[in-house]
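Missing here is one protein chain; the remaining ones are kept as they sit in the complex.
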Amino acid sequence: MTAVTATAGGIDRARVARWLQEYGVYVAVAALLLFNVFFTANFLTLGNFRTQLVQAAPVCIVALGMALVIGTEGVDLSVGAVMALAASLIPLYLGAGPVPAIAIALVVGLAAGTFNGFLVAHVGIQPIVATLALLVGGRGLALVIANGQLVQLHDKTFLELGTGDLAGIPISVWIAGLLSVVMALLVGRTTFGRRLVAIGGNRTASALAGLPVKAVLVGVYAICGLLAAVAGVLATARLSASDPADIGMLMELSAITAVVVGGTALTGGRVRILGTVFGVILMQLVRATLIKHNLPDSTAQMVQAAIIVVAVYVARERSTR
Amino acid sequence: TSREAETTSQTGSGPAASAAASQASGPGCTLEKTGYPKVDVKSAIVGFSQSEKEANPFRIAETQSIKDEAAKLGIASDKLLVTNAQSDLNKQISDIKSMLDRGAQLLIVAPLNSDGLQPALDAAKAKKVPVVTIDRKVTSAACTDYLTFIGSNFVEQGKRAAAEMVRVTGGTGKVAILLGSSGNNVTTDRTKGFKDELAKTAGLSVVAEQTGEFDRSKGQAVMEQLIQSNPDITAVYAENDEMGIGAVTALKAAGKNPGKDVKIVSIDGTKNAVQLVADGGYNAVVESNPRFGPLSFKVLQDFADGKEISENVVISDDQYDETNASQKLGNAY
Amino acid sequence: MLEVTDVVKEFVGVRALDGVSFAVRPGEVHALVGENGAGKSTLIKVLTGVHRPDSGEVRLRGEVVSFDRPVRAQEAGISTIYQEVNLVPLLSVAANVFLGREPKTRFGLVDWAEMNRRAAELLGGYGIDTDVKRPLGTLSVGAQQMVALVRAVSTDADVVIMDEPTSSLEPREVETLFSVVERLHEKGIAVVYVSHRMDELYRICDQVTVLRDGKLVHTGPLGDLSRIELVSMMLGRSVNDIREHGATAFGEDHQAGREPILQADNLSSGVRLSDVSVSIRPGEVVGLAGLLGSGRTETARAIVGALPLDGGTVLVGGKALKSGDVGAAMAAGVNMLAEDRKAEGIIPNLSVRENIVLAALPQLSRFGVVSRDKQDKIVDTFVKRLRIKVSNPDQLVSELSGGNQQKVLLARWLCTKPKVLLLDEPTRGIDVGAKAEVQALIDELAQEGLAVLLISSEMEELLDGADRLVVLKDGAVVGELSGDDLTQDKVLAAIAGEAP
Partner (left out) sequence: MTAVITDPPDTAAATRRELMTGVLQRQGAAIALVIVVAVAWFSFPRFGSLDNLRDLALQSSFLAVIALGMTFVIITGGIDLSVGSLYALGGVLAAYGSQYGFLVALALPLAVCGLIGFVNGVLVARTKMAPFIVTLASLLFARGLLLAITDEGSNTYRVPADSAFIELGRGTIGGFGYPVFIALVLCVIGAVVLRRTRFGQSVFATGGAEQSALLMGLPVARTKITVYTMSGVLSGLAGALTAAYLQSGVTVIGVGTELDAISVVVIGGTLLTGGAGTVLGTVIGVGLRNVIQNIINQIGTLDSNYQSVVSGAFLLLVVVLQRSLARTKPGR
């Protein structure tokens, strides 16, 4: 009898845990929003939400690509460097107009991603190491291209990307939202997406099932590079300057954190796009809350550490014993 | 170059003159006292250890100034050794040691940090090589561990920024501080100087201080947050120009009028910031002068000539405000 | 010796054990049988502290025990060979045998020389003559299984549990294993033995416990039960129903086409394959026979392009396949069911639906977008046709039992409408019921004109199922048998090197 009740209790707890694992990040975002509504001055203003979304947009775009890579059991440490590369190219070609400049930045991002993918898929190097090389060298290259200089940008059309609105919503937020939808469809509905997840789940089996493993991997890293370049372009437009020395600094860690906090495990085989978006929003709100309450850097870093641990603890894959 | 000439010529004449007179402080140091050999600067092997990548205007101008002055003095390019520590303290130590190995007879060092260079200084001392530290003072002993420090007084810069702040705000308002990187003593000094000076004016209070890591985009992001939660901020003190410019972008986006509704004062003197002052979107910039070339070599020459070298050689820091920004734009780096 | 009473173990959604009691006495060889998913492995994991039971007790020598980790069970004298080979591939054979109880020198350091010597001696005692310093992963699955066996019995255990130890062993190794069990029996050690192979059970076990759907169905002396009674208990069907089936579910010979659809000529790859040639006609089942490590798996992998070739060609319908390209082989209609279901077959994190349609995705999509309707239709068809037991197609494939996972994999290949199917151990580790179904299915497919290459370690299955046998030894073809030559003696003679 006691045994039975114990079982029932156990199942209930398991169910709660499962539910939290699935929806934890949404709960956390909601909780943090509530906290801010009550304890943060001037939180409930349109301008504030706008700020949070605008700041989150580039991270979100990078995190989308990162989520795909993590889904294949990989990781891409070079995203920040790719952002810097993209940024360094903008001023060189802005003279020819914003479209060619952006196009070149994106092509280079795509190429950098493809290179990573090639190293991972064809040469067979561990993703961390393969992308570490570009993390170390990429920013240096960007600085070489830019001559180490920050360049102020004045092209109105280009800057519009960073400051402009469309139907009352900032353009960068539109782009991030649109890309999120595209990625969700890509993962959920396309051959490519399903293959990606299968490869992350069991690479040997996928290869034996005739899936084009290498091509898919290259594709995934290429998309990640491309998205990093998009983020680089948007961040540059928002800053109204090309700043290869600092743009995207530590972006890889922010993006990975967001993806993992959003419930995508680093072990691959699963991609949660909505979770990732909320992971980004959660971390953005955490940062905003810490700044708005004027906490010193030391406390802020320790609080962030604690939040990451708790969020990931809740979202972790459980083993049944 | 013309720019250096300008700087040198302005020493002691601009509005900054009083604060930036390169007066001797502390007992002097002489060749005799140290027992170092006399070295002819023009034919010596000179080593310059830069601390960070040349990826911002200050560092670029600083390295360039050393190189230019060496060229001007006719020092052969293979006799000027230049290293860059890439923000790695251990690397700076081995950089310095390796330049000593390679026969450097005179050293100019831009320390990455005030503390921690002792092993490198000891190595120089062992080889009787005088070390001039520039832009950042180290905590070791002058004349024994190193020859002298040439640079700005960061606390003083903070104070001057505060004085400017009082001037441009008329002595009332709420100030937000954009701090530099945590753990960096430039940040510490500029904050201390600013706060100490500001405390003398009752009408001004600091309502927020958050780190922008000396980075434009971080400064912008932090400012965006602050302006939302504290819409009554009327002034911003940024510990470098980059963060100040980031703040300008943030304020504009929030519908504020930087330079008018919200006053901005920062430290550095980069072209972009001074241009903003000239355009009226920014209130004042306290210069942190990176052109150490002429002074460094002059000090080394004086030392070789047996003259007395003071412990601190303060480089003159200029100041830009609405009255002089447009004329002095060429002077910004 | 070791007993459990009324254990219940529930996983999310499944009750794997439902009030099961089980006891094994010293010196007894106790068979634990049941269909796939009956709960045998789960029971063993409960006994050895891998899983904690939701309720119920485990007793060892009469005392209630609660192992919170496998190591506790080991310390208490329970030694286990788990179902999947559980060793460390990158470590050497010797290190694997002694992992956790390495011999030490005077200074407390691991004594490698002694360890290698003792490992070689131990393995040699069981007839395994291999370089104990080579990484375990370079051994074949069967050899690894033998190493696991040696490791398990070389500890001084009172209870030895073996979960399907023979599923990847060759006849000769099985004999070795039996002699080991015999020795344990004589020493008064209790043995729990899980297997789907009836012959084995009747040869070595005295007691039997039958599980079905997580419930205890029967326990008692094995001798009291006839095979058919035992099978009927496992399946929960009447004895008569079973009688209608034979030993295997294969039917008569097939009507094969004239021209071979698949022709593999002189395949060579390193030291593993030399000049292997195989051809299969539509509607024909060709068996690959040979001892463990004879290169059967390699042959199949070479054909499908999963093994880089040094030489040789594969023709499908007269056209040469690009070597080393699984995709190309698939496009030409050649598919392989891999022998290691877990490592090379299922994608554990995906649902049954997605596992089934994985290989056929391009056919089910337009412009790269997958059509849900077409997917559903296919999945539905195959779940019905292969009688895959799932609660719904969105269930994770990893939650299925072995047999059902195997059917999912078969479905994956069938929905690409293949011309040639290479089946590497398709019935390994699946229960009698599922096995018969798979065998019947193979028959049916051949009837429909599919060319099948069948690799199996069970002689019976090969002799009954195949129309023609190619015999391999050390990576080379040593004989081909068909028609009346398809007898066990002839196959063994071929392997032994006597002309068939």
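Letters A, B and C mark the chains in the order given here, with residues in each chain numbered from 1 onward.
In this section, a residue touches a chain if its C-beta (ideal position, glycine included) is under 8 Å from a C-beta of that chain, and two chains touch if they have at least 3 such contacts.
Note that the coordinates shown come from a computational prediction; the quantities given were computed from them, not determined experimentally.
**Q** Just to confirm, in the complete assembly, which displayed chains does the hidden chain contact?
**A** A, B, C
**Q** Going by the contact rule already stated, which one of A:Val25, A:Ile102, A:Ala121 or A:Leu143 would touch the omitted chain in the full complex?
**A** A:Leu143
**Q** Which of A:Leu46, A:Val123 or A:Ala167 sits in contact with the chain that's absent?
**A** Once the missing chain is taken into account, the touching residue is A:Val123.
**Q** From the list C:Phe22, C:Tyr82, C:Phe382 or C:Trp413, pick the residue that touches the absent chain.
**A** Residue touching the chain left out of view: C:Tyr82.
**Q** In the whole complex, what residues of chain C lie against the chain that is missing from view?
**A** 50, 69-71, 73-75, 80, 82, 86-91, 95, 99-100, 102, 108-110, 112, 124-131, 134, 138, 142-143, 146, 151, 170, 172-173, 176, 179, 269-272, 292-293, 307-308, 474
**Q** Spell out, residue by residue, where the missing chain touches chain B.
**A** 50, 53-55, 81-84, 86-91, 93-95, 97-98, 100-102, 112-119, 139, 181-185, 187-188, 191-192
**Q** For the chain that got dropped from the picture, name the residues of chain A it touches.
**A** Missing-chain contacts on chain A: residues 75, 119, 123-126, 128-130, 132-141, 143-144, 148, 253, 256-257, 260, 265-267, 296-306, 308-309, 312-313, 316-319.
Rule of thumb we're sticking to: only the chains that are shown with their structure count from here on.
**Q** Could you draw the chains as nodes, link the ones that touch, and say if you get a line, ring, star, complete or other?
**A** It is a line, because the chains touch in a row without closing up.
**Q** Taking each chain's centre as the mean of its C-alpha atoms, give the chain farthest from chain A.
**A** Of all the other chains, the one whose centre lies farthest from chain A is C.
**Q** Quick check on this structure: which chain has its C-alpha centroid closest to the centroid of all protein C-alpha atoms?
**A** Central by C-alpha mean position: chain A.
**Q** Taking the mean of the C-alpha atoms as each chain's centre, how many Å separate chain A from chain B?
**A** Averaging C-alpha atoms per chain gives centres 36 Å apart.
**Q** If you average the Cα atoms of chain B and of chain C to get two centres, how far apart are those centres in Å?
**A** Centre-to-centre distance between chain B and chain C: 73 Å.
**Q** Listing for chain A: what residues touch at least two other chains?
**A** Expected reply: no residues.
**Q** Which parts of chain C, given as residue numbers and ranges, touch two or more other chains?
**A** There are none in chain C.
**Q** Within the complex, which stretch of chain C touches chain A?
**A** Of all residues in chain C, those touching chain A are 8, 10-12, 50-52, 54-56, 304, 306, 326-327, 329-331, 335-336, 338, 343-350, 354, 358-359, 361-362, 365, 368-370, 412.
**Q** Along chain A, where are the residues that touch chain B in the complex?
**A** So the residues of chain A touching chain B come out as 40-43, 45, 47-48, 51, 54-55, 143, 148-150, 152, 163, 235, 238-241, 243-247, 249, 287-288, 291-292, 294, 297-298.
**Q** What residues on chain B touch chain A, complex-wise?
**A** Listed in rising order, the residues of chain B that touch chain A are 53-57, 59-60, 179, 182, 207-211, 215-218, 220-222, 224-226, 228-231, 242, 245-246, 249, 253-254, 272.
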